Every structure is written in C-alpha cells, then in structure tokens.
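The other protein chains are all here in position, but one chain of the complex has been omitted.
As written, the chain order gives the labels A, B and C, with residue 1 at the start of each chain.
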Amino acid sequence: MSPVLLPDLPWEALLILLPLTGAAAGALWPPAARAIGLLTTAGGLLLLAGLGTAVADAQTLRHAVGGWGAPLGIELRADALSLVFLTATALVGLGVAVYADSYFERSQARGFWPLWLFLLGALNALFLSADLFNLYVTLELMGLAAVALTAFSGGRAALSGAMRYLLATLLGSLVYLLGVALLYHATGTLDFSLLTQRLEAGPAARTALGLMGAGLALKTALFPFHFWLPPAHSSAPAPVSALLSALVVKASFYILVRLWLELFAPLSGLEGAGTGEVLGWLGMAAILWGSWQALRQPRVKLLVAYSTVAQIGYLFLAFPLLTAAGLPDPAAWRAVLWLVLAHALAKAAMFLAAGNLLRFGGHDRIPDLDCVAQRLPLTVAAFALAGISIAGLPPTGGFIGKWLLLEAALLQGRWDLVAVMLLGGLLAAGYVFKVVGHFFTPAAAGHAARPVPAAMEWTALTLAILALLLGLAPAWLLPWLDLAVGPGPAEAVP
Amino acid sequence: MTGPDYLAALLLLAGALFFLAGTLGLLRFPDVYTRLHALTKADNVGLGLIVLGLSLQSGSWLVAGKLILIWLLVLLAGASVSHLIARGARLRGIPEWRR
Amino acid sequence: MSAAGFYALAGVALVVLGLYGLAVQAHLLRKLLAVNILGSGVFLVLVGLGGPADAGPDPVPHAMVITGIVVAVSATALGLVLMLKLTTTSGRPTLEDDAPREGPEA
Partner (left out) sequence: MSLLQTGIDALLALGLVWLAWRALACPDLFRGIVLFIAFGLLMALAWVRLEAPDVALAEAAIGAGLTGALLLAALARLNRIAPAGTRADTREAWRNAPALLLVLAGAGLGLAVLSLLPEPAGLQAQVAAELGRSGVSNPVTAVLLNFRGYDTLLEVLVLLLALLAAWSLEAEPPRREAAPGPVLDLLLRLLLPVLVLAAAYLLWAGAHAPGGAFQAGAVLGAAGVLALLAGWRLQPHLTGLPLRLAIVIGPGGFLLVAWALLLTGRPLLEYPPALAGALILLIETLATLSIAATLAVLFQGSRPAAEPPA
C-alpha cells in the first residue's frame, strides 16, 4: 500500500511498546539498562519514520486497541498533529539520551535509563491516544517519571523542586480527570471523534472545559500556574531539565490543543471565544513576566527555566485568534506548531549547554562565567545559536514561528498581541545576550575547571543546529503543519 | 415474621447494644488501657451476636459458616491488635489511670 | 434526589476540601493527604454521576476508579519517599516559600 520500502506495521503500537518494554527490561537487568536505553531511543526514530510515511499516505491512522473500537475500547490515533509532537520527542530524546550517557556516572546511569524510557513511552502513548481517560493515565505515567527524574540528582533544591512539581502535576491531572468525568456522563464516550459528534453546549460542557483547561494549564505551567516550573526545571540534572522544558510541558499543551481545536472551539453556543481571550491574556502575561524574570536571574539554568515560562506564553497566543466564522485560525495554529518544534530543539540545546557550563566550572552563576568562549567553544556556539532561535531572530526556526504568529495577529488587527510579541522578543534578546556577553569576559575569581566530554558538547550543538535548520526548511515543513491544524478558513466555512 | 425472625431481630438488637456500650466506653473511659478493654470486650461479643442473628436469617449453612469465619478473624485481629496497642503504650511509658 | 446524587455532591465537597487542604497546609504529609482526598472526591463524582440506571451500574467508571486508586497509591508512595528524603536534607517536612537560590547540582 505504501510506495516506500517500509513494510506495513502497527507503528503506533510499536512506538508505545518498545520504550515501555525497554524500561521493564532495564529494571529487571540493570547492567543492560544503558544498551537497552540507547537502542530503544534510537529505534524510536526508525519507528517514527515508518509512522510518518504511513500518515503521509492515509492522513489519519486509527488503531483500535483490543479490537473493540470506540466507544467501548480505546483507540490510538496518529495524524500530522501528533506527528509534530512525536518528532520533537524523538529528536530531543535521542540527543538527550546521547548526552545523558556521558553525563551520569555509571552507577547512577543504571537508575536513569528505565526512568527515561518510562518518560519516552508515556510521551509517545500520550501523543497517540484518542481517549480522554487513557490520556489521564499517560499523563500520570509521564508526570511520575518526570518527577522521579527531577529528583534524580538528590540535592536539596532538586528534591524540593520535585516535590512541588509532584503536587502540581497530581493536582493538574485530577482536575483534568474531573472534567473527563463530566464529559463521560454527558456523552457516554471517552473517544475524541465520538465526543466531537455528541457533545452539546451546556453547563456540563462549560464546566468540563474550565476544569480540563485549568488542569492542563497548570501542567503546562501557564502564567500564573508557572510557580512550580522554575524550581523544578532549574534544579534537575541538565539532561532532565532539557526533557522537562522541551517535551513534558508540551505534552499537556498538546492535549489542550486537541481539546480546543476538536471539541470546544467548534461547539456552537459555548462561549469558547471568551476562554480563548483569557488564555491569550495569560499567554501575554507569561511572556512579559517570564522574560522579565529571566532577565533578572543570576544563574544560567534559572534564566533558561524562566525563558521557558515566557516561551510557553507564545504558544497560548493562538487561542484568541479566530477566523471570521469564529473558528480557530489555522494560520495561527500553524505558527504555534512551528514554535513547539523550534522551542523544543532550542530549549533542549540551551539546557544541555548550561549543563556543560555547570560541569566545566562547577557553578552556573552568570557573572562568574570565566572566558568560557575560548575554553568551551562548541558549548558557547550551541547556547548562542539556540538563544538566537529563542529570541526569534532570523534565520532560525524560532524566527519563522514568531513571524507566522505575528502575521496572523496583524491580519486580525490584534495590536496587543503584536506589541507583546515584539516586546517579548526584545527581552529575550536581552537575556540571551546577557549570558553570551559573560562568555567572553574573564571573571574576577578563577575556578577549577573539569573537562566536559565531547559527546556532551556535540549533542548540545547538534540540537541547536537543528533549531537553526528548521528556519531554513519552511517549504518542506509547512504542508505538514497545514495538514495538522485542519483546512484554512476558506474551506472551513460551509 | 416467624419465631426465628424474632430471635434474629433480638440478637441483632442485643449486638447493636453492645456496640453502643463499647463506643461509649471508647469515648468516656479515661486512658488507653481501659478504652481497649471497653472496645474489645464489647465489640467481640457484639459482633458475635450480630453474626449469630445474621446466620439465623441467612438460612444456609455455607453463608453461616462464612459469617462465623469473619467473626473468628475479627476476634483474632482484635485480640492481637489490642495487645500490640497496649504493649506499645507500655513501652512508651503511658501510665495507667488511677482514681 | 437519588442516592447516587448524594455521593456525587459529596464528591464535589471532597474536591473542594482537598483543594483547600492542598493550598493551606504546609506539612507535606498533609498535602499528600489532601491530594488523596481530592482524588477520592473525583472518583465519587465519576461513579456517583452514573446514577441508578435501569441497565444496572455502568462498569466502565468502576474500572476507571480502580485504575485511579492504583495510580493514587503509586503517587502517594513516591510522594512519601520524596518527603522523607527532602526532610533528611533540609530538616523540615515543608516546602520553602521562595525559589531556591543556591547551586543546584553539587
């Protein structure tokens, strides 16, 4: 059926089973955990290629788990939207896995690999699920794995950050589940497609939207629910910080996008527009607050963590942008997906580079960075390139994403969004160059330096270069994103 | 209602009375040891009476046997747990109540 | 109102109590208790809303709640271990109110 050489396999199922089986195997036989971890992470990229060709053929793949089909059974679904997030997961995951292999001591690494594979499996399962309750289970699996990884290094700050993160993530999931309970009893199904057909506007739908939106916003760390993110993301081990900022917050965002685009925004009679406005305001507040805080941080990792708070804000700017028919604006959502990819790659590169600085100097205080430009040139290049993408300067992936979003906002005359985006870009350039400037200056006090393994430098740089290349390949990527966010406004109006 | 029904009702009521007495003792007695005394004595007998009453009502030996098994297990657990609580209290040096 | 309705509303009350406890209590053990109570409330809503139906109770929410109970005990176990470890390192079973300032990785 497919013209390429790949056989017709149940790619979705394999993408979920492979890492989870690897996790169980690594738990059973720790000496093999490293080999299993690296192989399954790399294997995931191959499976993703298979899934990609299958989705290119069929646009939407559905896989009835257990053979029952909705509404009785759970269905997996793979389409262009899930593919965008799965691609980010596979690329960042592989980079971080290679990095982590050099980062952790041997004895520590044995504990790391199963936890990482649990996280990878949970992310893949989440991006492929079409069932609201199954999404809850994947959210919990992902959340607990992420908390365990945050606490992994065991320092006081990491433990405190992990504890705060655990409470926030549990609260978010339970509030989401409450919304699921309402939707289930309102419609008698948990499946996305059936819900789209059956859900009617009413107090139950409105409350469910509020609950699920709040729960997922908390897990995505949207302002003002971001309180747990900087402590957790800045105190976790560097590869874990990269995973958390690049992928884990995007997972709950993905569910929110699905709910919004497929369930709530098209629901006539439900004042979805009001919710969209609120989310947009919170996004704007997140950009300003996060960027301002990032600018004030004395340490690289905290700065990068607050930058995540700000960049998450951009993702929420598409919610208030609607077409003339009151439907979500595909152009804005295309921009958001672009930003998701660009931010995942660039932010992972930044955290890995920050980890290298920490490893090298034993600290990440910005003023005390001592002429690292000459001593860790690859790391500095990675940080600078990724920073340019985060700040949205050409010719990077971040630039294209922000440009598309700006264009969508301009077309609708949303000058408030435009102003905040431009200001956020200025602030981002400010905090990135604040760090980069200190790369070149000698510090007051010299520090003992530890060597940084080449693999750690190269993985950071590779991810940063990928973020840069993303900016050079719009022609190749845009059709995919159009597929992901549905037809343009012209076709959407009947 | 027939004769056995009345008997069962009587047993259940008596059992409930024992539970009430045990609960009162738990609330009103002055220290951990006397409270344990009230609790275990009353509840064991109370549960026994209720099990007896329910067995009469069940009309099947199998169910009656299961009910009596439950009672025996509760007796066992109750006795051991009160011993453990009293022992723990002793080890912590909680004094006995004296008038 | 039906019996199931009582339980669904009690579930709502438990959710509110759990949220309040989570916000107000400082001790981490109590926060974990609050999360568990919040979870129980959500589960009660999930099953209680099913209500008395002619076709008998709906088994799907029952299965979902059993899944939820196992997830809750897993999360509680992890939370307790984290709390103990945190108390060992910081001396207090609470979260500091301000963001950490010291270096993260030793």
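One rule holds for everything that comes next: contacts are C-beta pairs under 8 Å (C-beta built on N, C-alpha and C of every residue); 3 or more make two chains touch, one makes a residue touch a chain.
The structure displayed is predicted, hence computed values, not measured ones.
Enquirer: Over the full complex, note down every shown chain the hidden chain is touching.
Expert: The undisplayed chain, in the complete complex, is in contact with A, B, C.
Enquirer: Who touches the missing chain here, A:Thr40, A:Thr87, A:Thr138 or A:Thr462?
Expert: Of the candidates A:Thr40, A:Thr87, A:Thr138 or A:Thr462, A:Thr138 is in touch with the missing chain.
Enquirer: I'm checking contacts with the chain that's been left out. Which of A:Leu14, A:Leu174 or A:Leu263 qualifies?
Expert: In the full complex, the listed residue that touches the missing chain is A:Leu14.
Enquirer: Which parts of chain C face the unshown chain closely enough to count as touching?
Expert: These residues touch the chain not displayed: 1-21, 23-27, 29-30, 32-34, 36-37, 40, 43-45, 47-51, 53, 55-67, 69-78, 80-85, 87-88, 91-94.
Enquirer: Across the whole complex, list the residues on chain A that are touched by the chain not included here.
Expert: These residues of chain A touch the chain that is not shown: 10, 12-14, 16-17, 20-21, 23-25, 27-31, 63-68, 71-74, 76, 111-112, 114-115, 118, 121-122, 125, 133-134, 137-138, 140-141, 144-145, 147-148, 151-152, 154, 178, 182, 184-189, 202-204, 206-208, 211.
Enquirer: Over the whole complex, note the residues of chain B touching the chain we left out.
Expert: 73, 76-77, 80, 83-84, 87, 91
Just so we're on the same page, only the chains that are shown with their structure count from here on.
Enquirer: Linking chains that touch, what shape results: line, ring, star, complete or other?
Expert: Chain contacts: none of line, ring, star or complete; other.
Enquirer: Considering only mean CA positions as chain centres, point out the chain farthest from chain B.
Expert: A
Enquirer: Taking each chain's centre as the mean of its CA atoms, how far is chain B from chain C in angstrom?
Expert: Averaging C-alpha atoms per chain gives centres 33 Å apart.
Enquirer: Starting from the mean Cα coordinates of chain A and chain B, work out the distance between those two points in Å.
Expert: Computed from C-alpha means, the inter-chain centre distance equals 58 Å.
Enquirer: Per the centroid of Cα atoms for each chain, what is the distance between chain A and chain C, given in Å?
Expert: About 26 Å separates the centre of chain A from that of chain C.
Enquirer: Within their complex, state which residues of chain A touch chain C.
Expert: 133, 137, 140, 144, 147-148, 151, 153-164, 166-167, 170-171, 174, 177-178, 181-182, 184-185, 230-231, 234-238, 299, 301-302, 358, 363-365
Enquirer: Quick one: which bits of chain C touch chain A in the complex? Just the residue numbers, please.
Expert: 15, 19, 22, 28, 31, 35, 38-39, 42, 45-46, 49-50, 60-61, 64, 67-68, 71, 74-75, 78-79, 82-83, 85-86, 89-90, 95-96, 99-100, 102-106
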